[in-house]
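I have a structure here, written as structure tokens, and I will follow up with some questions on it.
As you look at this complex, bear in mind that one protein chain is not there, while each of the others sits in place.
Right after this comes subunit A.
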Amino acid sequence: MAKQLGRDQQGITLRGSAEIVAEFFSYGINSILYQRGIYPPETFTRVQKYGLTLLVTTDPELKNYLNNVVEQMKEWLYKCTVQRLVVVISSIENSEVLERWQFDIECDKAAKDDSAPREKSQKAIQDEIRSVIRQITATVTFLPLLETACAFDLLIYTDKDLAVPEKWEESGPQFIANSEEVRLRSFTTTIHKVNSSVAYKKDSFP
């Protein structure tokens, strides 16, 4: 398996880029779950990553679930067949979608063929990822409170002709009916570019 070349300036390969983006999703989803209070904060523990203190879950079932998704994402990112990852937060009782975190992925397909690693320092990518994660944390200041108990779902938009692997099934987009959308920062590894945005249900009163 081609390894990520070095820690410094030495360039990003396709597989390396896939790993970076998949790792970002893992930490990003954990942050969303913590900040939005989907799971009790006591079940999260602090780790150091990207020069930040991030919170990741210790719940084994949830960890397992997330690992499955992230592993699959890594594969699909490597093959450049995935277009978007969406975290849908919906109310448990009436299945109404309250929040929708959307991460668009643009993959440079040329990277699949030419095997020369791209020039971009790890540090620069880390800085960009750090800003996005910080923004996710800061969104709690303007996102409306999630009043009811909520559950989350992960949707992945892939190419049409992709073989659906076992344990996965097709689904609808689960849009929010009357939503406000906020674009967040994006980051790029020169092979994959990830744009983030969050859409939330507009408050019923003006």
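Everything below uses one rule, namely that contacts are C-beta pairs under 8 Å (C-beta built on N, C-alpha and C of every residue); 3 or more make two chains touch, one makes a residue touch a chain; residues count from 1.
In the analysis below, contacts and distances are computed from a predicted model.
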Suppose you had to identify the omitted chain by its UniProt name; would it be "Exosome complex exonuclease RRP44", "Cell division cycle protein 20 homolog", "Translation initiation factor eIF2B subunit alpha" or "AP complex subunit sigma"?
"Cell division cycle protein 20 homolog"
Missing-chain contacts mapped onto subunit A:
35-41, 46, 48, 51-53, 61-62, 65, 68-69, 83-84, 90, 92, 95, 131, 134, 137-138, 140-141, 145-160, 162, 164, 167-173, 175
